[in-house]
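Comments concern the structure below.
One chain of protein is taken out of this complex; the other chains stay put.
Just so it is clear, A and B label the chains in written order, and each chain counts residues from 1 on its own.
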Amino acid sequence: MRCWLTGLFALTLAALVVPIGAGAQGKGTITVALPSHAPTLDPHMHFERVGVLVNINMFDSLLHRSAKLEFEPSLAVSWKALSDTMWEFKLRKGVKFHDGSIMTAEDVKFSFDRVLEPGQEKKKSPQYGNVRAIKEVKIVDPDTIHLITDKPFPLLLERLVYFGIVPKKHIEKVGEDSFGSTATVGTGPWKLVEWKRDQHIRLEAFDQHWRGKPAFKYVVFRAIPEVATAVAELKTGGVDIIRNVNADLMPDLKSHPQTRISTTPILRVHYISLDMRSAPFDKKAARQAANYAIDKQAMIQKMMAGLGKQVATVVQPAAFGFDPSVAPYSYDAKKAKELLAQAGYPNGVDITLHSAAVDWRPHFEALGQMLTEVGLRTTVKMWDPGPAWNKFFQAEGKATNGQYGSWGNYSVFDADAVLHPLYHTEPGGWIGKHYARVEGLDKLIDEARSSVDQAKRKRIYAEIQRMIREEAPSVFLWTQNDTLGISKKVAYEARPDEWLWLFAAKPAN
Amino acid sequence: MSAFLIRRLLRFVVVCIGVSLVTFSILHASGDPVALIMPEAPEADRAKLRDALGLSDPLPTQFVRFVANAARGDFGQSFFHREPAFGLVVERMPTTLGLTCLAVTLALAIAIPVGIYSAVFRNTLGDHAATAIVFLGQSMPVFWIGIMLMLLFAVQWRLLPVSGWGTWSSMVLPAVTLGAFTTPLFMRIIRSSMLEVINLDYVRTARAKGLSEWLVICRHALRNAALPIVTVTGLQFGLLLGGAVLTETVFAVPGVGRLIVGAIRQLDFPIVQAGVFLLAIIIVSVNFLVDVLYVYLNPTVRLH
Partner (left out) sequence: MAVMLPRATVAYEVGASIAGGSRAWRRFALNPAALVGSAILLVMVSVALAAPWVAPHDPAKQSLLRRFTPPMWQTGGNAAYPLGTDQVGRDVLSRIIHGARISLLVGVSAVLVSLVVGVSAGLASGFMGGKVDTAIGTVVDVSLSFPQILLALAFVAALGPSLVTIIVVLGLTGWERYARVVRAEVLALREKEFVEAARAIGVGRLRIIVRHVLPNTVSSIVVMSTLQVAQAILAEAALSFLGVGSGNAYPTWGQMISLGRDFVTVAWWLATLPGLAILVTVLAINLVGDRLRDALDPRTI
């Protein structure tokens, strides 16, 4: 008995005294903290932001976007529109996959086909919706392909920026499942070394990448669900980059000797979608009242450290089609109360708002408070993103008055990318079909998205913005910044498309 | 003895079916995972995915299929990971079990000396202080302890890694956190067992013979305490596994608890079912073992 007792003590002591093995931290490694890992490394078989961040470092697309958001050649060296519905892309020669094989038009066609699955009833890929407009991919010669869309599709280039090209022969050889987990091969700057689920994804620099070698030899994506843990890791050097740093944590990271902040405005826009199908928001006056009730500037200054911009509608300033002449709703609590009375609620009304934006809970609560102050007595309910969607978007009969959320546009800098999901009702944008019921809006949205005449589209979007400003199907709030916490040992800056393009990261001197 | 075993085995099977039923029905009450996998797809596509996953069959059919598959260890493919759910769970089980065992070990390592001290110096300030501290551990939320410990030992004093799992040092904080609330129970058992022994006649005799007092007392006391400790650990196992979930979240430990929590949020039925099922089986098995051990170590019960 005594023996194993002593042994126990020794063990515990040893555990405490053993020097800290800091894991995979060596020279030439850059470590990023993500809240979780995507279920697969296959770029076509998931739609999670955390997965996209890893994929863009392992796979290239036809086009790339610079930090200034201009289109750059990537796997395609040039492109032109041959007609309203057909585009030609000339491919880069001599691009190697991580397994040494050369990329050709076959791989490009294969990549599109496995998402589009022409002829298949059940589409496996969650990315399908993004590229649905592409009807066919034709190989003209080993270095040229044609993309044919069913209708004019103005967002084509945007959607191609994130569409990873995968190796046909390799996938056919190892099968889809191992491609997504252990045998992931792309053309990107880093290749897969190992993936320990829920722990880390370890990548190694690909020597034969067509851009050259990246500055860091290894990239590690660690899965750290707790914010406090991630911040602690950043401070102690366990990770080099953390994302979505809350405005309130910024001063701490700014003043800490080992860390700094990098922030930039992004597309993500915040709004409260109002349910126009039921009272009180079936009345325009009530909806406008809600808009006047929010002191957007105060929220941006006090709760976002000034890192945000008020927007007149949901169309962001950086997106194509933005009309700066549409004026945002000011903050006017008195007017809000008047409008509410006009709508038939002189003594106020009880409403419920839901949200799944768990990171923005304090803001959501503040919004609820402001609405309550003008008579829209709000009960705020927060849901986990999982069941939340179901309760909301499946059971249409359940009474909800509105949803607070944010939309990132999938980094597509075009008004359609936010207008369609939020307001289109038939066949329906993701959110629009449950809430918005603005007359004539559907038709305008459809018109704009099926034309490639940019001037015409701009006109239509201007009209749409005026219309929704007046009709107020949502409470229009603000766009936010993307804020990264970065170790002082790394030189990297946040990008306006929320990407983590680690090829641009270098050790700081 | 064999009749006893057979009865327990039957109970085991029935319990497992009951477990599956509960898991199955809860999750099906919650909603539609297809909308989560393909939120942008039109209803037609979603209906097809639903068919492919077998979600549009009547519930009893789904349940029967579930049980039949579960018996073979087949819980289907995870909706999100596109890998066999059971495999994912099994992969992480050693981590969680390891954490739990380490926590129990640490708890014992603290409880034994403190319990002995408490008993020997009974009712002194030291005894009360020790009791108080150990009580504290039982009264704090597990995750709170974890966060506080992390801030103190990892961030402030830089003695241990903040999170992760792999090196000995990264296991310390999670194990201490998890073990915090079992320690008082163990301590109390050891203390009362020591007190019983101290007053036994033959111990007095042994003392008279000049044997090292400590050796005698400790050996007998610990042997006495072994049975209750084993029983308590078995009963506490469910609580420990539950606590492991919280600890794993705070310290980013890649165990089953974290996996299941994530899966519940995403309505990833196969993983939740596989995970909860496996955990329940482990708990039931542990209880079974405890029963058997109890009968073995305590002969008076055998004649029941």
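Remarks
Please note the rule applied: contacts are C-beta pairs under 8 Å (C-beta built on N, C-alpha and C of every residue); 3 or more make two chains touch, one makes a residue touch a chain.
Remember, it's a predicted structure, so these values are computed and weren't measured experimentally.
Among the residues B:L49, B:A70, B:A85 or B:I147, only B:I147 touches the chain that is left out of the figure. Here the missing chain is touched by one residue of B:F4, B:F121, B:F135 or B:Y296, and it is B:F135. When the whole complex is considered, the residue among A:E117, A:D143 or A:D252 that touches the unshown chain is A:D252.
When you scan A:S78, A:Q120, A:S330 or A:T379 for touch with the missing chain, the hit is A:T379.
Although one chain is hidden here, its contacts on subunit A can still be listed: residues 226-228, 231-232, 235, 246, 248-249, 251-252, 298-299, 302-303, 358, 361-362, 365-366, 368-369, 379-384, 386-387, 391.
Residue positions on subunit B in contact with the hidden chain: 11, 14-15, 18-19, 22-23, 26-27, 29-31, 128, 135-136, 138-144, 147-148, 151, 155, 192, 195, 238-239, 241-243, 245-246, 249, 257, 260-261, 264-265, 272, 276, 279-281, 283-284, 287, in rising order.
One rule holds in what follows: only the chains that are shown with their structure count from here on.
Subunit A and subunit B have centres, each the mean of its CA atoms, that are 38 Å apart.
In the complex of the two chains, the subunit B residues touching subunit A come out as 30-32, 35-42, 45, 48-49, 52, 78, 80-83, 88, 91-92, 105-106, 108-109, 112, 147, 150-151, 154-155, 158-172, 215, 218-219, 222-223, 249-252, 254, 258-259, 262, 264-267. Of all residues in subunit A, those touching subunit B in their complex are 1-2, 5, 8-9, 11-12, 14-16, 18-23, 36, 39-40, 45-46, 121-123, 126, 128-129, 177, 180-181, 196-199, 222-226, 228-229, 232-233, 235-236, 238, 384-387, 389-391, 393-394, 421, 427-428, 430.
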